[in-house]
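Note that this complex is displayed minus one protein chain, with the remaining chains in position.
What follows is chain A.
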Amino acid sequence: MLSINNLTKLYKGSEKGIKNLTLDLVKGDICAFIGMNGAGKTTSIKSIVGIHGFDQGDIELDGVSIKKNPQEFKQMVGYSPDTPVLYGNMTGYSYLELIGSIYQIDNATINEQLNTLLKKLNFGSAIHELISTYSHGMKQRLVLISILMHNPKLIILDEPFVGLDPNATYFLQEEMKKRAAEGSIVLYSTHVLEVAEKLCNKVVMIHNGEVVVNDTMINLLSESSLSEKFRSITAHE
């Protein structure tokens, strides 16, 4: 279970950031994280995955606190950023080797996962080429392989469909459903609301650093579409 309690993170000398975010997600949840540009989505995500420190609150995954035990917490998380800046001078293969050793998974397990993922994401021999030669979509696919190969309990994706081709998009949607069915929690930020409506069972909307909607998708859709709800919240902007 992912439990976020009163998470507050404000940037120095500014009022921007995230205020009192509280969120509980259980195994099997796919949660859409929605908000305008600059609403605080990426700040929240970066706090959850341990990139940023935060001012108040705590985040726990299966009882493990990121504050008290960041290493154990991160071991259970897979994160894909909105812009995947990778080590350009490494090959995709050596990058996966590095990630594999950091997560300390035995080679047999990784190789089994790796071969399946490489085939599904249509990587081919490009895996042995330098990352600097990859397109945005290829980097995105490489990050997806790296985060999925260690079977994380919590998958966090920051605008994951940007730059992916239709095949990779389909793969990712199916993989999100499959991983959630197997017991993982998936939290992802997106602006593509139509896809979120079909894919997610929970939704969190954030506006000016504060949570304005935290509900199940079924409840929300019974009132209005996601798009209508989003427009009504942000209408005065």
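In this section, contacts are C-beta pairs under 8 Å (C-beta built on N, C-alpha and C of every residue); 3 or more make two chains touch, one makes a residue touch a chain; residues count from 1.
Criterion: contacts and distances are computed from a predicted model.
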Practice prompt. Mind telling me which option in "Permease", "DoxX family membrane protein", "Ion-translocating oxidoreductase complex subunit E" or "Lysophospholipase L1-like esterase" is what UniProt lists for the chain we can't see?
Written response: "Permease"
Worksheet item: Which of A:Gln56, A:Asn111, A:Ser135 or A:Ser232 touches the chain that is not shown?
Response: A:Asn111
Discussion item. One chain isn't shown here. Among A:Ile4, A:Ile18, A:Ile59 or A:Ile127, which residue touches it?
Written reply: A:Ile127
Item to complete: With the missing chain put back, which residues of chain A would touch it? List them for me.
Response: 12-14, 46, 49-53, 70-75, 77, 79, 81, 83, 85-91, 93-94, 96-104, 106-107, 110-111, 114-115, 118, 125, 127-130, 132-133
